[in-house]
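Only one protein chain is missing; all other protein chains are in place.
Moving on to subunit A:
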Amino acid sequence: MNQLDKELQLIKAKVNAMWELVTAQVSSAREALETANHDLARRVVKRDKKVNTYDSKIDRMCENFFALYNPVAVDLRWVLATLKINANLERIGDSAEGIAQQVREIEGTFSPELLEITRLPEMFTAAQDMLQDAFRAFDDQDTTLARELILRDKLLNKINGKKDRILVKYIQAHPDQIDHCLKMSSVLQKLERIGDQVTNIAEEVIFYVDAKMIKHKSMKKKTKGKKDKPDTGEAPSV
């Protein structure tokens, strides 16, 4: 393995570690919310600093890589994609922290009825699965999976889109639950954002593997998955 590949491996190892941490943050935030575990929520908030440290470190590693190795073609696309994936992971970390923050402020637990009508558990599961599959797509250079992820984000948008009407009705029936409903609205919004951020990651995977910029294309074009690769070369083996 040449030095350039070794450097890419070092960046990749750091991104993998960050991905693992962010995934754990989202899982812990969910557990804290479902069990009203304020201590766990506090730990999630505290651990976000570690996510931020990873973010800064990966940014710096990418900056050094650009400056020292002048990457081209697939190496250039990989580092550009990694920079953006890093930024999105950091924001997913912020969303997990935000959810944990809501848990810390809430008194008691959300009622089972509220959880059911807002489809929060379903949304959580979808977001967590998407985050894990995004890692697989990145790791395996699997653009088919990346395109699927873009489609799967629709579910999160749909659930989030219905939340206002559902919560207004619930508040009318349970005026003492306004605080819980506002917090629930915030949590749902954050999960929807996680879906958007995973979509951004999936677009970066497609950019790096297929050399296609799809972020401003229509949903149909994004998910069509034509294999008319315009570029060059294998993806780097990182």
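Here is the rule we use: contacts are C-beta pairs under 8 Å (C-beta built on N, C-alpha and C of every residue); 3 or more make two chains touch, one makes a residue touch a chain; residues count from 1.
One rule holds for everything that comes next: contacts and distances are computed from a predicted model.
Enquirer: When one chain of this assembly is omitted, its UniProt record names it as which of these: "HEAT repeat domain-containing protein", "Electron transfer flavoprotein subunit alpha/FixB family protein", "Phosphate ABC transporter ATP-binding protein PstB" or "Radical SAM-linked protein"?
Expert: So, among "HEAT repeat domain-containing protein", "Electron transfer flavoprotein subunit alpha/FixB family protein", "Phosphate ABC transporter ATP-binding protein PstB" or "Radical SAM-linked protein", the name matching the hidden chain's UniProt entry is "Phosphate ABC transporter ATP-binding protein PstB".
Enquirer: Which one touches the absent chain: A:Glu20, A:Glu63, A:Asp140 or A:Asp164?
Expert: Within the whole complex, the residue contacting the unshown chain is A:Glu63.
Enquirer: Touching the missing chain, which residues of subunit A?
Expert: Against the left-out chain, subunit A lists 2-4, 63-64, 67-70.
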